[in-house]
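Here's a slice of the assembly, chains where they normally sit.
The letters A, B, C and D name the chains in turn, as written, and every chain counts its residues from 1.
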Amino acid sequence: MASRLSFLRSALPVAAALIGLLLLWQLGAMLFDVPTYILPRPGAIVATAIEKAGLLGSGLWITSVEAVLGFFVGTLIGLAAAVLMILAPPLEVALIPLVIVINSVPSIAFVPLVLIWFGLGIGSKVAIGALAVSFVVLLNALAGLKRPEADAINLMRSFGASRLGILWRLQLPAAMPSIVTGLRVGLARSTIAVIVAEMMGAYAGIGQIIYQSTAQVDYLTVWAAVFVASLGSLVLYGVLVAIDRKLVWWR
Amino acid sequence: AEPVSVRLKWLPQAQFAGIYVAKAKGFYEAGGLDVTVNPGGPNINVETLVASGADTFGIASGTEGVLYAREKGLPLVCIGMSQQMTPFAYVAYTESGINSVKDFKGKKVATWFTGPQYTLFSVLAHEGLAQSDLQVVSQPFSMQPFIDKQYDVATVTLYNELNTLKEQGITDIKLFLPDDSGVTTQQDSIVTSEKMIKEKPEQVQAFLDATLKGWKYAFEHKAEAVDIVLAAGSGLERKHQELMLDEIEKLMVAKLGTTEGLGAIDMKSIAAVQDSLVEFKAMKAPVDLAAAFDTTFFAKVPAEDKKM
Amino acid sequence: MLDKRAEGASGPAHLQLVNVWKRFGEGERQTVAVRNVDLAIQPGEFVTLIGPSGCGKSTLFNMIAGLLPPDPDGSVVFKGQPQQDGALLGKIAFMPQRDLLFPWRTVLDNATLALEVEGMSKKAARQKAEALFPEFGLKGFEKHYPQQLSGGMRQRVALMRTFLFERDLILLDEPFGALDALTRSMMQRWLLDIWAKHKRTVLFITHDIDEAIFLGDKVVVMTARPGTIKCEETITLPRPRDASVVTTQEFMAIKRKLLAIVEEESMKTFAAAGAA
Amino acid sequence: MSGSPNALRRVLANPFAAIVIVALAWWIAVPLFKIEPRFLPPISVVFADGMSVWRDLAAGLWRTLLETVLGFLAGAILGIAFGVGFAYLRFLERAFFPIFVALQTVPVIAFGAIVVIWFGNTIMAKVVIALYLAFFPVAVNTLRGLETTDPQRIALMKSFGASGLQLFLKLALPTALPSIMIGLKLGISLSLAGAIVGEWFGDTVGLGVMLLQSLYFEQIPRVWVLIVACGALGTVLYGFLALIERRFVWWRPD
C-alpha cells in the first residue's frame, strides 16, 4: 500500500512532465507546419508505434535483453576490478592509466572490432554494453571505496579486520551511493552502445530497425523506435531507483 | 558566383571524383556556381537534406532512394544517374559449390538492408526463387563475417568491398551480377529539390553540366583525379582509390552511358525497380515517375561534356 | 614499590614503549607530536594518561594499537616481544577519540561490529550485545541509527563496541568525554567492576584529573607538545574505590600535586599568548 | 627494503612508463600468442600505418580536440547548472530527471540528417552532440554530491545567518566538488565520443572521419591507430582534469 503510493508519487510528476512536453511539441509542429522528415508529430509517432507494435516489440525485447545482460556483466566486471584494485593497490597504480586510456576511446570505435571478435549476434552487443558500463562503474566504485576516512579504516584494522573485512563492512557500504550513481550513468551508456552496435551490424533489434528505416526515409518508424527504446530505458531506470532506495536507505 | 552545396552519400573518395574534379578544375565556377562539397556518413540521409533545403544538390543512394522519398512526400527530383549498371554483386567462395544464383537456395545470404535487399529480391524472383527458399540476413558494413564464413553469400559493391576482399587476399570467390539476371538498378542519383527546379533552373543546369564535365575529365586524367580526391579526404590510400575510380568508370560508362553519355537516366529500369518495390511491399503505391525523374536537364547537357 | 611497577625492570611488562617518537610532515612544517616516550605497563594494571590538549596522547595510542608506525628510533614491546608495524592489530581493544559509528548500521549493529569482524555469527553477536544495552542506558535504542542519537549516547555505543571486543589490553581515548557527571561516574564504576573481575590491562586517556586519580593504579602525565612522559604517579588509594574517595585528604593531596605539574605544562601551550 | 615497493609504485604511476609497458606487452604478446591481425595487428604495423598518415592524424587530433573541449565546457556548465537546479528544486528533479535519463539513451547517430538540418555543417553540430553526452554524468554527480551535504553543517551555516548563495558557495559546492570531479572525468570522455560521432555527419577533418573511413575500408591497423589516438587525446584531457583535482579538490567529505 505504502509502496504503491510512493510509486505513484514518483511516477506522477514524470508522467505529467512527459505529457506536457509532448503536447507542446505537437502544438508547435502543427503551428509551424513542420514536415515529417524534419520533425514528426508525437501523435503520428505514437500511431506508428501502435501500428508497428509487433516489429518494435520484438526489437525492444532483443535490445533490452542485450542491454540488461551487458549492464550486468559490465557492472560485475567494474565492481570486481574496483575491489581488486582496492585490495592490491599496485594493481590500481599499474592499471588505472590503461583503464583511463581505454575509457577515453569512444565505445563506438570498438564496435567494429567487437563485431569481428564476437560475431553479429547477441554476444557482440553484450560485450559492447559491458564495455561501456564497466569503466563508469569501476571509476565510481573506486572513488566510493576510497571515501571512508583513515580513522574509520584504522578502527576496523584495530579490530583485526582483514582487508576483505574492511572492504565488506566499511568500504562497500560507504561506496554504495557512489556506485549507484555509476550505475545510473552506466545504464544510459550501455543502452546507447547496444543500439549503436545494432545499427552497425546485427540480425535484429531496435538499432537495426532505426538503421533500416532511416535508409528508407521512414522517419516515423525511426522516431517510433527511438520512443520505444527510451520508454524501455525509463523502466530500467525506475528499477534502478528502487534498488537505490534499498541500497542507500540510511541517507 | 552563386553559393550552393552538394551533399554526397558517403565520405570523400573516388566514387565522387567527378564532383571534386569539377570543383578543383573550376568547372563549377565557370558555370557561375560556388559549390561547397559536404560529405555524407552513416544515417546521413541525402534525400532528406536536399528536400529540406539544407543542401542544394545531392549524390543520393539510387533509384530506390528517390522512389521512397517521393512516396513519403519529399519534394525531391532526380536530374541524373551516375552509375548505369547495378554496382552491387553477390560473392560466394568457390569451394561452397554455389555456381549460380539458383544455388542460393537453402543458403544464408547477407545483404544490406538499406535498399539493396530489394535488388536481391528482384534477382531471386528473376531466377525463379522464392524469398522463403533461403535465409536473408542484414549485412554489416564489414566483410569480416563473410571472411569468417558466418554466411555463404555476401553482397559487395564492385567499387569498394570487392577490392577490399582482394586486398585481403581473398580471391577464390565467385561473383554474381544482378545485371546478368536482368536486374538493373541505377545508383548514385543526382538530385535537387522541386523548389530549385522551379526557381533557379539555370543553376540546376549549370550544376549538371559541370558535374558531368568533371566526370569526363576525371576518366580522361585519372592520376590527376585521384590526386584531387586524396587532397579532399583524409587518410585515403592511393591504391584503393585508383581501383575504385577504375570500377566507377566501368559502372558509369556501361549501358546508356555509352550511348547517351554520362549521367543518363534509364526510365525503363526505373519503372522495373518501382514495380518490384511495389510487389515486395516496400512501397505502398507507385509514384509519378515523370515528376520524380526530370530528364530535361540531362538532355540539355552539351554532348562534348557527357559523351566519352 | 613505585620503582618496581613503574620501571617494569623486574616483572615482565605487558606492554613496554622504548624511545618512541612520532613526527608529522617534513622540513619547515614538521610537527614533532611524540618524543622519546619510555613507558612500561604491567599485566592487569590500570594506567591513566593525562596531558595538555594536542600533546600527543591520541598519537601515542595509535602507535600502540599498531595503526600508526612509530618513527624508527624506538619500539613497542608487547609481552616481551618487540612488535613490527601492525603486529598488534586485532590484539588490543581500542576506542578512538571520535566515535566513528557507521551511519548505515543500527546502534545494535554498530555495537556488534568488532564481534562480526572476529567471525561471530550475526545472531550470536546481537544476543551478546543486547544484554549490555540496559547497563549502557541505551535500552530501546537498538534499532535507531547513529544520526538519531545524542553525543553522549553515541559515545556509549562506541564504548560498548569496544567492550564487546574482549582483549587483554584495552586502550580508551577519552571514553567518557561527552558524558554528564553522573552517567560518567556510573560508567566509571562499571568499568572498574569489569576490570576487577577480568583483570584486563587498561590504558585510559582522560583530561579529567579526578577521573585519572579515581581510576588509575598509575597516572602518567605527558608534557606539552612535543609530548613525552613528564612523570608517573602511583596511586595507592585502596580498592575497591568508592565515589567518596574523592573527598579524602590523600586524594586531595595527589590532585594538588598533579594539578601543579599539569598546570606548568598547559601554560606552555599558551606561552605565545602570554607573551603577546 | 621499504623503498623498493615505493619505487615500483612511482615507476608504475608514471604515465610514460605505463605507455612503454603497454607497448612492450603488445609487442611481445602478438607473436607470442599468435594473435591474428584482425584481432590485434602487430604494433609495428600499426605504428607504420600511423606514420604514413601523420599529417591527417595531426590535423584530426587538433580538430577533434577543439570540438571536444568546447562541447565539454558547455556540457559541464549546463550539467552543473542542472545538477544544482535539481538539488534545490526537487519537483524539477522528480519530473525531469527521468526524462533526461531517457534522452540519454536516444542514439544521436540515428538523427544525422536532423542534426545537420538543425545545426548545419559547422563545428556547432559536433559541439552540441559533445555537450549532450557530457551533460548527464555531470548533472547526476553534481546532484549526488550536493545531496551529501551534512545537514548539521547546513544548520551551522544557517545559524550564522548564511544566505542561500553563501550556503551553496561555502558549503554545498565544496562538499560536492569531489563528486562533480568524477562527473567531469566521465563527461570528458563522453564529449570525445560525441565529437567523434558528430564528425560522422558530413565532416572532412577529424579523428571521427578517419575512424569511419577505416571502418568502411576495413583497415584494421588504421582502426587501431585511431583507437590509440583517441585514447591518447582522451587521456590527456582526463589527466588535465585529474591534475586540477589533485591541486584544488584534494579533500574528501567526512
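Keep in mind that, in the parts below, contacts are C-beta pairs under 8 Å (C-beta built on N, C-alpha and C of every residue); 3 or more make two chains touch, one makes a residue touch a chain.
The shown structure was predicted, so the numbers you read here are calculated from the model rather than taken from an experiment.
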Displayed chains are single representatives; whole-complex counts: A x1, B x1, C x2, D x1
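Here is the rule we go by: only the chains that are shown with their structure count from here on.
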Return the chain whose centre of C-alpha atoms lies at maximal distance from the corresponding centre of subunit B. C
Please state which pair of chains has more C-beta contact pairs than any other pair. A-D
List the centre-to-centre spacing of subunit A and subunit D in whole Å, with centres computed as mean CA coordinates. 16
Distance from the CA centroid of subunit A to that of subunit C, rounded to the nearest Å? 50
Residues of subunit B engaged with two or more neighbouring chains: 42-43, 45, 48, 52, 141-142, 144
Would you mind listing the residues of subunit A that make contact with two or more other chains? 37-38, 112, 116, 199, 211, 214
With touch defined as at the top, which chains are paired up in contact here? A-B, A-C, A-D, B-D
Contact residues on subunit A for subunit B in the complex? 35-38, 112, 115-116, 119-120, 199-203, 208, 211-212, 214-219
Can you name the residues of subunit D that touch subunit A in the complex? 5, 8-9, 12-13, 15, 18-19, 21-22, 38-39, 91, 94-96, 98-99, 101-107, 109-114, 117, 136-137, 140-141, 144, 147-148, 178-179, 182, 185-186, 189-190, 192-193, 196-197, 211, 215, 220, 223, 226-227, 230-235, 237-239, 252-254
Please give the residue numbers of subunit B that touch subunit A in the complex, ascending. 42-43, 45, 47-48, 51-52, 61, 65, 68-69, 72-74, 113-115, 137-142, 144-145, 148, 150, 282
